[in-house]
Structure formats: C-alpha cells, structure tokens
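The other protein chains are all here in position, but one chain of the complex has been omitted.
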Amino acid sequence: MKLIVAIVKPFKVDEVKTALLELGLQGMTVSEAQGFGRQRGHSEVYRGKEYTIDFVPKSRIEVLVDDPDVPRVVDTLMEHARTGQIGDGKVWVLPLDAVYRVRTGEAGSDAL
Amino acid sequence: MKLIVAIVKPFKVDEVKTALLELGLQGMTVSEAQGFGRQRGHSEVYRGKEYTIDFVPKSRIEVLVDDPDVPRVVDTLMEHARTGQIGDGKVWVLPLDAVYRVRTGEAGSDAL
Amino acid sequence: MKLIVAIVKPFKVDEVKTALLELGLQGMTVSEAQGFGRQRGHSEVYRGKEYTIDFVPKSRIEVLVDDPDVPRVVDTLMEHARTGQIGDGKVWVLPLDAVYRVRTGEAGSDAL
Amino acid sequence: MPKIDTGDTAWVLVASALVLFMTPGLAMFYGGMVRSKNMLAMLMQNFFAMGIVTVLWVLFGYSLAFGGAGNAGLIGNFDFVGLKDLAHAVSGSVPSLAFVAFQLTFAVITPALITGAIADRMRWAAWVGFITLWSILVYLPVAHWVFAGGWLAERGALDFAGGTVVHVNAGAGGLALVFLLGKRRGWPKEPMPPHSLAWTLMGTGILWFGWFGFNAGSALAANGVAAQAFMNTFVAPAAAMLGWLIVERLKDGHATTLGAASGAVAGLVAITPCAGFVGSLAAVVIGAVTGAVCYLAIGLKFRFGYDDALDVVAVHLVGGILGSILLGLFADASVNAAGKDGVFFGGGWGLFGEQVLAVAVVFAFSFIVSGVIGLALKAVLPKGIRVTEEEEHTGLDLTQHAESAYAFDRA
Amino acid sequence: MPKIDTGDTAWVLVASALVLFMTPGLAMFYGGMVRSKNMLAMLMQNFFAMGIVTVLWVLFGYSLAFGGAGNAGLIGNFDFVGLKDLAHAVSGSVPSLAFVAFQLTFAVITPALITGAIADRMRWAAWVGFITLWSILVYLPVAHWVFAGGWLAERGALDFAGGTVVHVNAGAGGLALVFLLGKRRGWPKEPMPPHSLAWTLMGTGILWFGWFGFNAGSALAANGVAAQAFMNTFVAPAAAMLGWLIVERLKDGHATTLGAASGAVAGLVAITPCAGFVGSLAAVVIGAVTGAVCYLAIGLKFRFGYDDALDVVAVHLVGGILGSILLGLFADASVNAAGKDGVFFGGGWGLFGEQVLAVAVVFAFSFIVSGVIGLALKAVLPKGIRVTEEEEHTGLDLTQHAESAYAFDRA
Partner (left out) sequence: MPKIDTGDTAWVLVASALVLFMTPGLAMFYGGMVRSKNMLAMLMQNFFAMGIVTVLWVLFGYSLAFGGAGNAGLIGNFDFVGLKDLAHAVSGSVPSLAFVAFQLTFAVITPALITGAIADRMRWAAWVGFITLWSILVYLPVAHWVFAGGWLAERGALDFAGGTVVHVNAGAGGLALVFLLGKRRGWPKEPMPPHSLAWTLMGTGILWFGWFGFNAGSALAANGVAAQAFMNTFVAPAAAMLGWLIVERLKDGHATTLGAASGAVAGLVAITPCAGFVGSLAAVVIGAVTGAVCYLAIGLKFRFGYDDALDVVAVHLVGGILGSILLGLFADASVNAAGKDGVFFGGGWGLFGEQVLAVAVVFAFSFIVSGVIGLALKAVLPKGIRVTEEEEHTGLDLTQHAESAYAFDRA
C-alpha cells in the first residue's frame, strides 16, 4: 500500500478524478493548497499600491493505492494533470505502514 | 514515531479530539478536505439548471505518535469517527524519519 | 529524497519562504490547518453566550528535498518559524519512494 | 371628497418604501446570525413574506383588517376585496392606496420577525403553510383591533406604530412555534456562532433606516407629530445601544458588535408604540431601559431551556411589552393632541391599564392561535414541520432549497 | 411660469435617489450570481455606468433625449446642452433639474442591465467603449421616441416607466452582444454556480425598494396615480415570485431562493410599463403570468445555445415584452385619465397593436445598432472585445482590474 500525493492545478482536478475512476479507483481526498515554485504569481493594485502574490492556488490530491497499481496511477495522474505549462505540479509516493476503513475497521486493500 | 492521518466527517472532529486527549495525546493538526468515494455528494439547482457536487466535505486529522501508541490511537480514532454510515473515512499510518518541536528544537518523543 | 512537513504560525510563512529560497530551494507547498496543542485558543461571546475555540490557525508547509539537504532545511525551517512562544509548531521528515514533475515527467532530484 | 396633500402623500409613499425595505434588512440581520448552511433558508423565509402576504393583502387581507374601520369590533369586512373602489379614494390627506401600501408593509414584516425564533430547523413547506394561515388568522384580526378602530383601540389602548400588533404579536407567535419545534440539535452545548456579523450589521443599518418610515410614517402626514416620532426613532435606539453595551461590558467583559446591533433593534422595538406620543427625553429613558432589560432577557431561554434561536422573545416580545407598557407612564398629550397623558404626566393609571390589557390580550391570542396553527400543520403535513436530523445536520439551504449560500472559487 | 409644488418635488427628488440606488443594487444582484473571480468586474461595469452616463447626460444626453419634446420625431435637439437655462425652469410642478435627474437615473441603469448577459468574458476596455456608444446611439433616441413625445409616443404607444425604453431595449442589446461574444468556456457543461446568493438577495431587496421610485416616481407627482403605480409595484413582483416558485417547484422539485429573487425582479420588469395604467388586480395577474413565463423562458438559452449568462433575455427582454403587450389587454383608463382602455376594458385592439409595434421597433433598433457597435469595437480594439482563454480562466477581477474581491486572513 502506498500513498500517492499530487499537487495539481485546481481546474485539472475534475479531469484527474474522472481518469482515476476509469482506472478503477474508488476514492480520493483533495484539499486546497498554495504553491510556490517556478510559476510566478500575480500582482494586485489598491489605490496605487502594488502587491505581489507569490503563491499560486493548487489542489492537493491524496490517493491510497495497492503497490501494483502505483505506476499506472502515477502515470494517469501526470497525464491528466499536465498542461505543459510551468506550474503543473508534482507527484510523490509515500510508503505506508497500514490503512483502515473507519466504518468497518477493515485493513489494507480491503479498506480502499 | 509514526504519523497517523485520518479522514473523518467534519462534525466528528470534536469527539475525536476529546477522545485523543483522554488517551493522553498532547496535540493534533486538522485541515479541511474534500472527499470522494462511495458516499455520494449532493446536487444543487440554480434557475432550473442542476449541478451535481461529487465531493463531500471531510476533515483531515494528523497525529504524531510514538510507535507503541499507534494501535491505541488508531482504534480510538476509528471508534470515535465512526457513524456506521458510508463515508466515515480512512485512517492510515506513515513511517517517520524524524520529528522536531520548532520552539525548542527538541527531537523525537520529546517533541510531542 | 524526503518530504519535510512543518506546522508553523501563519504569519511566519513569508519569512520561512524567503529563508528556504536563500538555501536554494525551488519551491514548496503551503496549506491552511487548525492546530491543537499546548497553545490555547481563544473565546468569543455572542449575546452573552461564550464559546471557546480550541483550535489555532496554523500553516502547513511541505517541502520535497534531496537527502543531503534535509538537515539544513530542517534547521532553517525551525530557525525562521521560531518565536519562542508556545505554539511555534512541529517539523517532521517523511521517507519518499519517488517524486515526479508533472509537466515533464522527470523523476527524483530532477523533478524539484 | 377630502383633498390630497402632496407633501403628506410624498411622505407616506416614501415611508411605505422604507418599511418594505426593512424586510430584506431583517433577512440580512437574521441571516448573518445563523450558520452559513442555513443562510439562504433564512433569507427565503423572509423574502417569501413579501410575496405571499402581499397577494393575500390585495385579495382580501386589507379588507378584513381595515374594512368597517372604527366598528370597535373583532374583524373587518369584505368591502374592499381586491382593493375595489379604492383607486380614487382618499384616506385623511393621502390617496387610500398609499395607506393600503403603507399598512401592507407592516403585514409583511410582522410574520417575518418570527423567522428568527425558528431558525435552522423548520421545514420549508411548514413555513409556507404557517405564514399563510398566521397572516390571516392572527395578523388581520389583531391589526383590526388596534389599528382600525377595533375593540382594543376603542377601549383606549395606544399603539403608535405597532408595539402590540407587530412586536408582541410576532414574539408570541415565535415563542409558540419554538415550543412546538423543539431545540436545535446540540443546543445549547454546541457552539452556533453567527456566520457573518457583517450581514447582521448591514441589516441593522437598513432596519434603523426603514424604521423612520415605520414610526414617523405612522403619523400619515408630514407634520410635527411625524418629526417628533422621527426624533424618537433616532434617539431611543441610540440610548438602547448604549444601555445594552454597558450591561454587556459589565457582565461579559466586552462591548460587542452584535450587542450594539441588538441594542439598537431593541430600542427601535420599544419606541415603536410610543414614537408619536412621547417627548425626546422620555425616548432616551425608554431606550436606555430597554437596552439593558432586553440584554438580560436573553438569559431566560437558557434558564427555561427553550431554543429561541435569534432571540425574538428577548428583543421583540420583551421589547414590545416594555414599550407598550412604558407608554402608560411616559405618554404626553402635549406632544400629540391625539394622544393621552400617562402616569408621569398626570394622566393617572387609566392608560397604563389599557396598555397592560392590550399587551395581555394580543400575547394570549397570538400565542394560542399560533400554537393551534402549528399543531394543525404538524398533523396535516406528511413530513411534519421540522426537518430530519440528517437534514438539520446538512443544513436547510441544501436540503430545503438545493442551493448553497457561498461558493468561493480559486481556479 | 408654472409654480413648483413642494410635495411633488419632494417625491420626484426621493424617487430619483431611489432609482439611482438601484444600480448598485443591480450590481450586487448580478455580482452574487457570478463566480467570485468575476465579482469585481461585474460591480465595476455597473458602477461605471453611474460615472460615464451621468457625465454624457449633463453634457448633451438630456438635450438629445428631451430637447424638442413632443416633436413626434426621432431625436431631440441641442437646446439644453450642458443643462443650460434649466436652473430655474419648471417641468410640470417640479423644478426641471429634478426631472433631469430622475430621467438620468433611467439612462444609467438601462445599459447596466446589459452586464448580466455578457458576464465573465467581456474585456473592460470593450465595455467602456460599448456603454459610451450605446448610451448615445441607442438609449437617447429610444428615450426620445417613447418618453419625450417622440414618434412612438405620438402614435399612441403607452409605457409608464420604461418597459420598452429600459427593459426591451437593454434585453435586445444584451442579446446582440451575447452573439458577438460567444459562450463562456465550459458553458453549459461546467458548473458556474452563484458565488454568493446573499448578495443577490440583498440586490433584489434594493431593486424592489428602488423600483417604487422608478414606477411611482414616473407619475412625476405625489398623487393618486403615483399611489396606484406604487401599489402595483408592490403586488406584481409578489405575484411573480409566487408564480416562479410554483412552476419551479413542480419542474425542479425545489422552490429556490434564487427563484424567489428572479421571480420578483421579473414581476418588477413586467409591471414597469403598466404601473400607472392598470388596476391592482390586473397587477396580480400580470405578475403571476410573468413569473411563470420568465422561468420557462430561461430554457431558451439552452435550447438555442446562446450563453445569456444571468438571463437578461429571459427576465428583462421577455418580461419587458410581456408587460408592454399585456398592457394592451389590461390598460384601464378609469385608473388614470392620461391612459387608455385595453382590450379587456372595451378599448379594442388599437392600443394592443401600438404596444406590439413599439416592442418590435425598439427590439429591432436596439438589437441591430447594438450589434453594429459591438462589431465596430471588435474591429477597432487591438485586443478585441473578449478576454483570452487564460484571462477568462484566471478571472476578470485579476486580469482586468488587478484586484481580488475577497481576502480572508487568518494570521
């Protein structure tokens, strides 16, 4: 079992979600994040005073997957999160000790 | 040292927090998330146009614990986050290389 | 490759960001969180009824780093997130299996 | 036929617009205080009053309330069904339709006041049924008794702009519903803080602004009495705001924004029956007392365990009772010849007694009939009058109206 | 020189203030419906109307619209350029400048109505150009034809407060722009829910409030006709709200807050041309019909695939047409001697025909000229009239105005 985390552009979340479903995944967890990196932010002006906002809105996707599925999931994530523009984001894979489903207490793959 | 992450229904956070305190834990970090899974979302109608929102509001709880405490914490989390309804969420355990307390620089168990 | 996560006081984020840039890091991801710990929250009163809010606003910083950089990054994070007051937060280090850059598919250090 | 005075007409028309504007103001005042998941349901219950009550009023409501005015009776008649024969009629010095519109604005906001008590748990269909029946069975008769020369007015009770008809009436109705609906789940343990006091403050500003039309417009002319009522509508809420803030500061340690807003509204409620009958200094006293007392009255719901969500009882019922009864003390005929002298101005206890009677009668009538209506709906409606635990939990906006109040995007 | 009546003057001044307040109200009504990233752009397009149109009006707009009033012609003249000679003039029973200000408020809000159709995608510079040209080339002539005794008025068409001049006119202009701009990316597949219905409801309250000035103020006096117009402006939106909610409930399964707001506005639109010419019961019917029909009219944009973002066509164009034409049926000279009898009151089909003609003429003229203006701007402006995909995606607030509507801090 692995935890795959992807930082993607918010408007790509729906596309990614659909793609993962087609892969047969059952679920995922998404949260809002602010990204900083090569992609530059924007600036705002209020009464002549300019502010630069360095951070860019990103979505943070977490997916629990069985080890064999990792490559396919990672590829799918990258394929559908990609625009080719700077700021498309990152994907990383974390090892897991255990996973449980709260409702039933099931553990491991059964918990997904 | 492990990092336990739990995705739970937002209105369960207070109950879970209280239970963890009784276990003797000192702290936790909670963030907002949108969950997707078996539990279906809801639909909204604006001027006759219907939208389906697939994502469900969830809370994401992170707790750092010493290895021996992991089982008790996981059980407590599951017990108090449980409603028995679909959508109760997941709990997963991640291995940790190190933990520090910013204020003092203390490391490991002392950092909790 | 490691994932360093830091829970810090929100108004410290800019300072931390600048410090990490000076270290030569290229990016980071920040999200909002609510912390619970030794630092107590505050209370509000509405029409004579008092509510206590236990949670304190925190920022959650994620940084992907190459193994050799871990110590310097951790130290920098702690140094610049520190106020000396209770509630400065935690820093923890997670092992990683893999990291990819969505835009290019590059893996490992090249992905940063 | 009496002549129309253009100045009086201009004033009554403007006053009507001002009072109509109070209902959206009330919606925002209340809406800001509920949790965001129930914001729209609150707005909807209030805006709906502008729809249903208005149509009923034109069809037969005005006629039942003001037909046969001065008959010292229990109810009006059907002379003006569909507002017939009013197009060219004159009331006092203004076109009758201006008077009809002005009175309509009162009929609209009165049931709307009830929404604050029942917040967060009443089924939409139940509210539709309740406001329809309540407007007909409770508001029309009471308006006739007090505003249209019905029996209470003929006995001598004074109510310049609706202390009994509007505030005691709505407060009693709200209290009855609160008992039938029961507490919100989690109350009073779970925190249910206001989701946007900015809306509550905006609503307060609109209410105060519109209340000038409510009270000074009740003079039905642009004259000295209107000016006195206007001045009193200015100073009473001001004094009440200070009264509330001081007590609050002493008791809770903080002067709060919600307290300033609540105090002002309490003062506006209390001065309503007195506006054109008391002097400016009396208004200061009435306001200050009301601010302090209404703040303390909030404690009642915790002591007695009834969940009056947004304190309609403490602010409107208690405030309305206070104003109506204090009028028995502070009424000053030298301010308005059409008024009387209260206890403090040598008028003895006669007026005071009539005020107490009027309050008691309106409270009892509204409380009982409202309860009966609520029970009837509970029995008749397939799903009852209260939402399910699941629905209450998800919020009324999504479950009753399939909408969300807010959606901040970040793409 | 005719004498000024202070009551009439007070009323017209207040009515002017009320109508001016409608434009911010409209901004909020629309703003709440767009996504948060386009909120400010919407507010800006509306507030800008208060700036540019006002200056044009003083310089020459009023003169071109109302100069040579009664000439049964196509356009006014330059007699009042810079409002010269008006400081002490009197119109009817009010100072001419009060009339100038009142009419200006109409000139301001009419182009503002168009912003709802073009939401989320028009370049700021293009809007600046469009509203300037549209006000001059479309609004001024049409206002002259109908409000200033121009050819349509002389033929006998009735329009009490702007069913054709304001609503059909703006609706046609919006439709033309919608075709030129094209659909928003993702429409209709992607959800584009309102970001804050609280603002939309606040806007609705302000619009209704201000509309009393719009319609009853159009009597230009504080008299019985004003009172009738006021009453109709009260009841028509109420009936329309009910009409919309009922159909919506049957069709979608829910009565929505946005539906209540939309129905009320549709009713206000439809009663605008009729306000001072029909009786109270006719207003109930006109309102109810409009509420139901306008709700159904929203389906058109999906059927025909034009992206009228906030339904200016369904609410203002359809509502304006309905009101103007129903007036041909419900007009009742017994309500207002200056009016006529419609089909239902024995007036035959003459008025009805004139109403149809007026609607057709105004629609055709506005649609065509608006289209020409849009095409011209498209050709002339270096960046065209529509934002780039990237800009549309990021939102107009940041890309057109370098601002964000909201910033909730948590430090």
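Each chain carries a letter (A, B, C, D and E) given by its place in the written order, and its residues are counted from 1.
Keep this in mind: contacts are C-beta pairs under 8 Å (C-beta built on N, C-alpha and C of every residue); 3 or more make two chains touch, one makes a residue touch a chain.
Worth saying up front: this structure is predicted, and the values here are computed from it rather than measured.
Here one chain is not drawn; of E:F78, E:F302, E:W349 or E:Y406, the residue touching it is E:Y406.
Of the listed residues D:G173, D:G213 or D:G319, the one in contact with the hidden chain in the full complex is D:G213. Listed here are the subunit C residues that touch the chain not shown: 11, 42-46.
Within the complete assembly, residues 5-8, 10-11, 14, 18, 35-37, 193-198, 201-202, 204-206, 208-209, 212-213, 216, 221-224, 226-228, 230-231, 234-235, 237-239, 241-242, 245, 252-258, 260-261, 263-264, 279-281, 283-284, 334-335, 393-395, 406 of subunit D touch the chain that is not shown.
Taking the complete complex into account, residues 44-51, 53 of subunit A touch the chain not shown.
Operating definition for what follows: only the chains that are shown with their structure count from here on.
The count of contacting C-beta pairs peaks for the chain pair D-E. Taking each chain's centre as the mean of its CA atoms, D is the chain most distant from subunit A. At the interface between subunit B and subunit C, two copies of one sequence, fewer than half of the residue numbers in use are shared by both copies. Averaging Cα coordinates per chain places subunit B and subunit C 18 Å apart. Contact with two or more other chains is made by residues 402-404, 411 of subunit D. Of all residues in subunit C, those that touch two or more other chains are 31-32, 94-95.
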